[in-house]
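Of the protein chains in this complex, one is absent; all others appear in place.
Coming up: subunit A.
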Amino acid sequence: MDGVILLQKQLVDYSTSLYKEGFLDDQFKQLQQLQDESNPDFVVEVVYLFFEDSERLLNELSKTLSQQIVDFKKVDAHVHQLKGSSSSIGAQRVQKVCIAFRNYCEEQNTEGCLRCLQLVKHEYSLVKNKLETMFKLEKQVLGAGGSIPMH
């Protein structure tokens, strides 16, 4: 039983740190609230959908920004989508970069956009890692027979 409690504590500490460091915000908590017996994997499903969506969008962005003549409208549309998705699951840092990204798009500043793209990719990979780690911890807890503590 000790092991479970230890694992649970690890999980709690980890997710608290995520919130403190601003990787996740309140919205993620809301998502977790929506998970129940009828919908046991809701959060994971949503998060993986987010990963798919974001990877696709980031690829599109790279392609569009590497063109000779950059179509800023397209770039803006993609960033808008990314912003929406990230705010829906509570990926706060990604969302913040998207906001700055959109500003550069409005100014039609290719340099700035490229920098933001790098930043977004970086933030995305960070939050992806964190979330995957968290899910792994959750699985371990469940595997050890415990339940995931609610905040």
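Annotations for the structure displayed:
The rule is simple: a contact is a pair of C-beta atoms (placed from the backbone, for glycine too) under 8 Å apart; a residue touches a chain by one contact, two chains touch by 3 or more; residues count from 1.
Keep this in mind: contacts and distances are computed from a predicted model.
Going by its UniProt record, the hidden chain of the complex is named "Ethylene receptor" among "Ethylene receptor", "Ribosome production factor 2 homolog", "CASP-like protein" or "Calcium and integrin binding 1 (calmyrin)". Within the full complex, the residue among A:His80, A:Arg115 or A:Lys128 touching the omitted chain is A:His80.
Think of the hidden chain as still there; on subunit A it touches residues 26-27, 30-31, 33-34, 36, 38-39, 42, 45-46, 49-50, 53, 77, 80-81, 84-90.
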